[in-house]
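Of the protein chains in this complex, all but one are displayed in their positions.
The block that comes next holds chain A.
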Amino acid sequence: MKRFIGFIKKEFYHIFRDRRSLFILFGMPIAQILLFGFAITNEINNVDIAILDNSKDATTEEIINKIAASKYFSIKQIVTREADIASVFEKGHVKAVLKFEKDFSKNLIKDHKATIQIITDATDPNTANTITNYVNAILQHYQKELNKDINIAYQIIPQTRMVYNPELKSVYMFVPGVMTIILMLVSAMMTSISITREKELGTMEILLVSPLKPFQVIIGKVIPYIFLSIINAIVIVMLSIFIFNMPVQGSLFLLGLESVLFIITSLALGILISTISATQQTAMMISLMGLMLPVILLSGFIFPISSMPMPLQIISHIIPAKWFIIILKAIMLKGVGLEFIWKETLILLGMTVFFIALSVKKYKIRLE
């Protein structure tokens, strides 16, 4: 036991004396969560638009006021001529132009029909789509107000209600993903690098010619990173709660347990990587390419799994991160307990046991 504690102490010296890895350990989670939370977002806020009002009557004014009053748009420019629209877009500040037809109000009263053209800059299709939807929503709202007193028979009004994330805040979607990536990266990459470093520097040779048992070396390598990853998980959850007001509906305790499980899965993967790579470079490349990419692309973090082609959907099943993201979303957003996520938990547990068994089997007690 004393040997073991001595070994762990040594590992902590390594971590705290290597500024670069310390920076990765603690700087990256914070940077990533802030980056994803603030910068990479699907929401629109204060988008600059321009108005071309060919009618200039009471109704158009009312609509324009409504749009200006919403926090999503700010009216940057009033265009007077049709021909100016192109140049407005070319300058690039304005993302959309709303064009009211001539005699808007008159048409509305006479024909019960008037048109607004929404012209959007679709160089960024997602934003263009969102803008159109938002404008539509405002218009519909206005329409409803107008029709308040009139009864139209057989009208179907779909009422959508977004559950779990009613405001469609993208940060709710990113936090579980970022947390998964960071725990994976810190745990798997850092352990695999720290084990291969011993190989590369030749110290593994001395460790082998010592009474230390293989599992003592492996566990000794892993424990400091479990500890650091838990701190990281806490930092991420705190950041999301206090900076992004992300709710954690479910039990924090369960969240903690599931995180520890995923940390161990990642560490086991890290050990496995270290058994197949001889240098720190290789270990890092395998961790980045072999773990990061699938986690980002196939875990459902950014792209929904249900819209992937079948073969990719099947591959996504073997990615531990996918299951952890499901678990995280369930606990944080839906607030469910273990009874709803036991299946995912069991899958993660199975993967962990498999990786640990494989890496203990592959761990070499001799040199190549």
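Everything that follows uses one rule, which is that a residue touches a chain if its C-beta (ideal position, glycine included) is under 8 Å from a C-beta of that chain, and two chains touch if they have at least 3 such contacts; residues count from 1.
Going forward, contacts and distances are computed from a predicted model.
Enquirer: I want to check something: the complex is missing a chain, and I'd like its UniProt protein name from "ABC transporter ATP-binding protein", "Cytochrome c oxidase subunit 1", "Phosphoribosylformylglycinamidine synthase subunit PurS" or "Putative tricarboxylic transport membrane protein".
Expert: The record names the chain that does not appear here as "ABC transporter ATP-binding protein".
Enquirer: Out of A:69, A:310 or A:367, which is the one that touches the chain we can't see?
Expert: A:367
Enquirer: For the chain left off this view, which of A:44, A:138, A:208 or A:284 is in contact with it?
Expert: Going through A:44, A:138, A:208 or A:284 one by one, A:208 is the residue touching the chain not shown.
Enquirer: Determine and list the chain A residues touching the chain excluded from the picture.
Expert: 2-3, 5-7, 9-10, 13-14, 17-18, 201-203, 205-212, 365-367
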